[in-house]
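Every protein chain but one is kept in place in this view of the complex.
Letters A and B mark the chains in the order given here, with residues in each chain numbered from 1 onward.
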Amino acid sequence: MRSRLGLGALSLLLSAFYAADVSAEYGVNMTRGVTDISHSVYDLHMTIFWICVAIGVVVFGVMFYSIFKHRKSKGAVASNFHDNTTVEILWTIVPAIILIVMAIPATTVLIDMYDTSDADVDIKITGYQWKWRYEYLGQDVNFFSSLSTPKDEIYNAAQKNENYLLEVDNALVVPINKKIRFLVTANDVIHSWWVPDFAVKRDAIPGFINESWTRINEPGIYRGQCTELCGKDHGFMPVVVRAVEQAEYDDWIIQKQEQAKAAAALAALTFTLEEQMQRGEEVYLKTCAACHQPNGAGIPPAFPALKGSDIALNDIQKHIEVVVDGIAGSAMQAYGDQLSDVDIAAVVTYERNAWGNDTGENISAADVVDYRNK
Amino acid sequence: MGHQGQNRRTIAKSVIAVVAMFGFGFALVPLYDVFCEVTGLNGKTRGQYSEAEAGKQQVDESRRVRVQFIANNNESMPWEFRPVEFQIKVHPGAMAEVNYYAKNPTSKRMIAQAVPSLSPSEGTGYFHKTECFCFTSQTLEPGEEVLMPLRFVVDQALPDHLSTLTLSYTLFDQTEALLDVETENKNELAVR
Partner (left out) sequence: MSAVLDNPIHDEHEHHGPPKGIARWLFTTNHKDIGSMYLWFSFAMFLIGGCMALTIRAELFQPGLQLVEPEFFNQMTTMHGLIMVFGAVMPAFVGLANWLIPMMVGAPDMALPRMNNWSFWILPFAFGLLLSTLFMEGGGPNFGWTFYAPLSTTYAPDTVTYFIFGVHMMGISSIMGAINVVATILNMRAPGMTLMKMPLFVWTWLITAFLLIAVMPVLAGVVTMMLMDVHFGTSFFDAAGGGDPVLFQHVFWFFGHPEVYIMILPAFGVVSQIIPTFSRKPLFGYHSMVYAVASIAILSFIVWAHHMFTVGMPLFGELFFMYATMLIAVPTGVKVFNWVTTMFRGSLTFEAPMLFSIAFVILFTIGGFSGLMLAIAPSDFQYHDTYFVVAHFHYVLVPGAIFGIFAAVYYWLPKWCGNMYSETLAKWHFWMSFVGMNLAFFPMHFLGLAGMPRRIPDYALQFADFNSISSVGAFTFGATQLLFLYLVIQAIRSGKPATDQVWEGAEGLEWTIPSPAPYHTFSTPPEIK
């Protein structure tokens, strides 16, 4: 009875290992990915895995042979040997040789991964609590990329969509078949930028720059996540990369550059309170609600309430200052760098008129520009 | 029992070991810095390089190295901060000068410290700065803008496979940490 249970357990484990290989499409194994490096990493992973399985079969085989054959209930009599220098030397040397065999391909792949020279595109990636910023160096393109999954889906009030938690508002767009170099850093705490399909994972460390590279073979959308615990919303800062043909990439860059110009032009226009509230709510839900909560109640003491707050009801200048420049030594970042003047004006307007903060005040982009120029 | 003396010796040795290891934990800090300096482990560039040393470098006209400049603001640092040029090409051994632009848009006097980091870290030993705004903290009055110079030379011995060096500066807000010190110093002067 006992032996059958033991056997069952073993076969369960072995079949689980086996399943790991044959059913990669069911998400039980590492992805092969879409770059030469990710293919090498996958092959390395499988090689080491099968070596481990082989060693396991031999060791557990001997063990289970003893468990079945050398049991007292079957009348086994214990022998008394307890040393054998030859065997002991052998099973020290053989594993050492196996390890050397493993180390050779591992070293080759690692050297490839470290060769960041001669890149075609340089992208700076900055980790923020809890979003990513991408800057195309020398191209004047730079934007934030944050989770676009609605709160309702997270809190089970709505059906979860296919890309739940793996979708962003602005994906990183890169050309295929080009060497892309990532320069990774962080704004606050340590983050880690990971796209499994590229086999690229690099820690983003405040004050330091790290680099990595990829060359993508196939167009497509590739998803990853932050992999270093970075605070409350660590689980909610995905990475989405859209790899496209060179021509499409060039168009996209031009379009982005034009958008930046258009945003600047927008700042000169004026909006009604209603328009401001609408734009402000969008910005608020995307940027502010994670901490200050969608209802403005915050999570005191770390994230104070905006609803009924003194600053949101009275001091306009202070309100703009906090949003633009942040509060040193607290979780409140300086958004002057992250949001356009129009968006800042809208979100400040929203915060001064939502949730019963009915001040009726309409802050314009010009007010923000005034503050910045002071 | 005869164990007392032995026990006392064991305790004494263990306590010495414990204290030594506690000290070793702290000794890891300077050791790490030395180790980083030798190996370029964390991409921290070295301190000031003398102009005289820089003058001794042979200019290698046969190749050109791409040097890129990046600017980052750490959290709640509202300054405008960017390199004037994003990248230049230099001959190893030749002096080069670039500028970073900074502006304090706030209504307060602020102090910032720029922290340099070089990638790939292998290149740190070959990047010599003779003048850098990162050597000291920078103070800007409200609305003040400034061009901050950086003079450097890429070592003639730079390995061939390094064709691009990326230098990044991150600006940290040190106003709270340093303003007190500054006022204290002033008070002291006033007393004198």
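Here is the rule we go by: a contact is a pair of C-beta atoms (placed from the backbone, for glycine too) under 8 Å apart; a residue touches a chain by one contact, two chains touch by 3 or more.
The shown structure was predicted, so the numbers you read here are calculated from the model rather than taken from an experiment.
*Asks:* Would you indicate which residue among A:36, A:120 or A:153 is in contact with the undisplayed chain?
*Replies:* A:153
*Asks:* So which of A:207, A:296 or A:326 would be touching the chain we can't see?
*Replies:* The one listed residue touching the chain not shown is A:207.
*Asks:* Residues on subunit A that touch the omitted chain in the whole complex?
*Replies:* 2, 5, 9-10, 12-13, 16, 20, 27-31, 40-41, 44-45, 48-49, 52, 55-56, 59-60, 62-63, 65-67, 70-73, 76-84, 87-88, 91-92, 95-96, 99, 102-103, 106-107, 109-111, 113-114, 153-156, 160, 162-166, 188-190, 192, 194, 196, 199-203, 205-208, 210-211, 224-236, 299, 301-302, 329, 331
*Asks:* Touching the hidden chain in the full complex, which residues of subunit B are there? Just list them.
*Replies:* Touching the missing chain: residues 1, 3-4, 6-8, 10-11, 14-15, 17-26, 28-29, 32, 36, 39-44, 74, 113, 115, 121-122, 170, 172-174, 177.
Quick note on the criterion: only the chains that are shown with their structure count from here on.
*Asks:* How big is the gap, in whole Å, between where the Cα atoms of subunit A centre and where those of subunit B centre?
*Replies:* 28
*Asks:* What part of subunit A is in contact with subunit B in the complex they form?
*Replies:* Touching subunit B from subunit A are residues 114-119, 122, 124, 126, 137-138, 183, 185, 187-188, 206-211, 321, 324-330, 332-334, 336-337, 372-374.
*Asks:* Give every residue of subunit B touching subunit A within the complex, in rising order.
*Replies:* So the residues of subunit B touching subunit A come out as 42-44, 68, 70, 72-78, 86-87, 105-107, 115, 117-120, 142-143, 161-164, 166, 168, 170, 172-173, 175-176.
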